[in-house]
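For this view, one protein chain was removed and the others were kept in their places.
Chain IDs A, B and C follow the sequence of writing; residue 1 opens each chain.
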Amino acid sequence: MNQDEPVYDIAHLAHVELLSPKPEESLRFFVDVMGMTESGRKGDSVYLRGWDDYEHHSLQLTASAKSGMGHCAFRTTSPQALQRRVAALEKSGRGLGWSEDNLGHGPAYRFSDPDGHKMEVYYETEWYQAPENLRPALKNQASRYQDKGIGVRRIDHLALLASDVRANREFMQESLGGRVTEQIIFSDGSEKGAWLAFMNKSYDVTYAEDSSGAKGRLHHFTYAVDNREAILRAADICLEHGVFIETGPHKHAIQQTFFLYVYEPGGNRFEIANAGARLILAPDWKTIVWNEEERKKGQAWGLKTIESFHTHGTPPVE
Amino acid sequence: MNQDEPVYDIAHLAHVELLSPKPEESLRFFVDVMGMTESGRKGDSVYLRGWDDYEHHSLQLTASAKSGMGHCAFRTTSPQALQRRVAALEKSGRGLGWSEDNLGHGPAYRFSDPDGHKMEVYYETEWYQAPENLRPALKNQASRYQDKGIGVRRIDHLALLASDVRANREFMQESLGGRVTEQIIFSDGSEKGAWLAFMNKSYDVTYAEDSSGAKGRLHHFTYAVDNREAILRAADICLEHGVFIETGPHKHAIQQTFFLYVYEPGGNRFEIANAGARLILAPDWKTIVWNEEERKKGQAWGLKTIESFHTHGTPPVE
Amino acid sequence: MNQDEPVYDIAHLAHVELLSPKPEESLRFFVDVMGMTESGRKGDSVYLRGWDDYEHHSLQLTASAKSGMGHCAFRTTSPQALQRRVAALEKSGRGLGWSEDNLGHGPAYRFSDPDGHKMEVYYETEWYQAPENLRPALKNQASRYQDKGIGVRRIDHLALLASDVRANREFMQESLGGRVTEQIIFSDGSEKGAWLAFMNKSYDVTYAEDSSGAKGRLHHFTYAVDNREAILRAADICLEHGVFIETGPHKHAIQQTFFLYVYEPGGNRFEIANAGARLILAPDWKTIVWNEEERKKGQAWGLKTIESFHTHGTPPVE
Partner (left out) sequence: MNQDEPVYDIAHLAHVELLSPKPEESLRFFVDVMGMTESGRKGDSVYLRGWDDYEHHSLQLTASAKSGMGHCAFRTTSPQALQRRVAALEKSGRGLGWSEDNLGHGPAYRFSDPDGHKMEVYYETEWYQAPENLRPALKNQASRYQDKGIGVRRIDHLALLASDVRANREFMQESLGGRVTEQIIFSDGSEKGAWLAFMNKSYDVTYAEDSSGAKGRLHHFTYAVDNREAILRAADICLEHGVFIETGPHKHAIQQTFFLYVYEPGGNRFEIANAGARLILAPDWKTIVWNEEERKKGQAWGLKTIESFHTHGTPPVE
């Protein structure tokens, strides 16, 4: 394969395993407030999905002493693509081997990114089969539109903290074929953030510098709704349910995402966003680089970025 | 290449050349009502683009005795992908050779689909450079958000009429690597419509049976706005400008597109749609097949499909 | 009182008593699909309200052999206003006397309009007290925003059929102080429809000619949501719940209401609309008169008015 050709081996972020020290309350949050549906239970985990997630699940909620991310998974675009990614991961020296017994999907190859976040790639998957009461009126959607709570549509992206953004960003490019759509690089050359995309969405996974110096932490993960009004409605619903709103709704300058950040009961940051309006169609998109001064301007419409957005990650630093 | 692997050689629909017997009025329509900007003129053509189209143009408006489509173009994901597509097109026997002198993009390989629509593929392109007055506040968008008229964001898809849907659909799969996301097949096995996607958008090009038996006609082409409210606003603006609204705003059952169909002054059908909320992330998406009875139900919320939607195409049949 | 002064004695449409031959299914429709909450039961009636209706109820759902409207009620702006309206009603000869034992409000003076629709006016009312689980986060709304089903906000208006539009319209003007904001008058002088407002909303009650010649029938009644996107979402929810959508979402030319008309299980037409964006602030608003040709143009964006909209009323004509 010519190194100049873009790689399309990763189809999308498939699921996130979230660790919660308050699993029952977290479950109520995802089901009652976010409007997700449960599709399975196994061990200490409950498996959940948005109404248009086509796979068995996009969220694995696991009871745990600490908050944070258990692992995340990416689905490849073919069995061959999986083989290519496994070869690249093995070459990187970060491979951890195959995991066979997975609820909802086939064999997954496990690995760690340089910061220690546990990840996996797989191809074989179980398409969600909606039970009678969740069968959609239109057969081209995964299940019935959820009219209880916010009704998040599907998983969108994952934001990780890293002690060394550059190392993790390069790993994602080399091992998974990620393309860097936007970046924060300070005038001293230090890389503070990176947004990576695998297909047309403007990003699927991001890294931001962990100011605490800790490793392997989660910044947030995100589900998509269809438009900005749906996010304003989400904020109204969070308000009624007593959910802590950290910041938003507002619009990021970077990636122009219209965001709402809340903390789920387990302490993890969760985002509702309208990913989709803006697509990266150019296969040779030129990375947008933001510098220190631009970042200081705050969000798109001038909102100053709140301090906790730069400090809060899970699990908390001891 | 293993035949089971999805092909990601076509990045997106790049531009449409539209023929108008009323070029001045058509230009006013695209600039004043749709809010597009002009980026060049050459011969009988004016080149136009939506505010977030990253290439030199996405619409080539050409003065012509008849309405219809002059040609359409697809951009490949790499130079190598272009070579692969050219090889496949040559093999198909439908190749027409290279076109070198193109405003806004590099060498293009021209071909015809079985119905005779002129098409081209190319890779090298000229990124749009916004002049001072169109420079965006946020550097991650192609040019300033257009607050005059509807302000369409970018080209989205192309809908063609064909005397033989199956032949054209198979050509698109084999020669360009299109994936059929949805289809209309009647109980007698006849194929009435096909929606093909190249990446994550749920479709980039569609074919519908031309009931007139004519060949090479255009059904419509489409620009995207960000959400449904923007389409309702578009309808209000069309009403004020005296633009003929054929049908909508309403929601298609097929593909769930929220649509507004109008006729531009040259007689061609034009659509404003919110493509983006719904993405096809599954690399092995199972084609959704609609039958005769389902199609008779009309649109998603029960609106009966109006007759002209099945008959009007351009150029008109003599 | 000088006859030129506008009368502000009626504050708003207060509630509608709806008759349903399928009371259990109708109740499920209003609670599960419309997202209304139950605030009481008495006899064959269940009392319901939208989340921002400030009174005890805005809908009285009554089991009945036939569909249609039991009665409707208007709240006056003061006790003195009630006295003035009662005096006017008594003078009209259409008064029916006082009703004392009312759930949720004080003494009501009952009357019939010329077409025989039962109506009442009252002032004393019971403000809704939200129980703990429905208490809103913001104390300036009546109860918690309802995130189950459509979540209609409040009752908006009532549309009645009448064998003689003019007589009923004049009665509303003279007895209640209604102002005619819009009207349909054909070239032969016949009055086909009238929209009457009491305060700033562009209409609170309307009359349309009953083509069947029957008397006392209901065309529809309407609850408000906040914007057009909420109505599109309502259509999606109706689709998922199998609710029959008669027409819409679309925009009326008359009054510019963005509408969605459905039939509740009892057969009565129900509308979800975004009343509020457009207010009539002019105290001397000049009645807008639409003629036959204008009405034939259909709705604002060109949708032809479907036949059933001119024929379906409740109860059905034997």
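FYI, a residue touches a chain if its C-beta (ideal position, glycine included) is under 8 Å from a C-beta of that chain, and two chains touch if they have at least 3 such contacts.
Here the structure is a predicted model, which is why all the values come from computation and not from measurement.
Peer 1: Touching the left-out chain: which of B:Asp101, B:Glu240 or B:Glu318?
Peer 2: Spelled out, the listed residue whose C-beta touches the missing chain is B:Glu240.
Peer 1: If the hidden chain were put back, which of C:Ala63, C:Ala214 or C:Ile288 would touch it?
Peer 2: C:Ile288
Peer 1: With the missing chain put back, one of B:Ile150, B:Ala224 or B:Ile288 would touch it. Which one?
Peer 2: Looking across B:Ile150, B:Ala224 or B:Ile288, the contact with the absent chain belongs to B:Ile150.
Peer 1: Of B:Asn227, B:Thr257 or B:Thr314, which one is in contact with the hidden chain?
Peer 2: B:Asn227
Peer 1: Determine and list the subunit A residues touching the chain excluded from the picture.
Peer 2: 227-229, 232, 235-236, 238-239, 244-245, 247-251, 258, 300-303
Peer 1: Even though one chain is hidden, which residues of subunit B still touch it in the full complex?
Peer 2: For subunit B, the residues touching the absent chain are 136-138, 144-145, 147-150, 227, 229-230, 236-237, 239-240, 242.
Peer 1: Could I get the residues of subunit C that touch the absent chain, sorted low to high?
Peer 2: Listed in rising order, the touching residues are 2, 4-6, 8, 11-12, 52, 54, 75-81, 127, 138-141, 153-154, 182, 199-201, 226-229, 253-256, 274, 276-279, 281-283, 286, 288, 300.
Definition applied: only the chains that are shown with their structure count from here on.
Peer 1: Please compute the C-alpha centroid of subunit A, do the same for subunit C, then give the distance between them in whole Å.
Peer 2: About 46 Å separates the centre of subunit A from that of subunit C.
Peer 1: I need the residues of subunit C touching at least two other chains; which ones are they?
Peer 2: Counting only residues that touch two or more other chains, subunit C contributes 227, 229, 236, 239.
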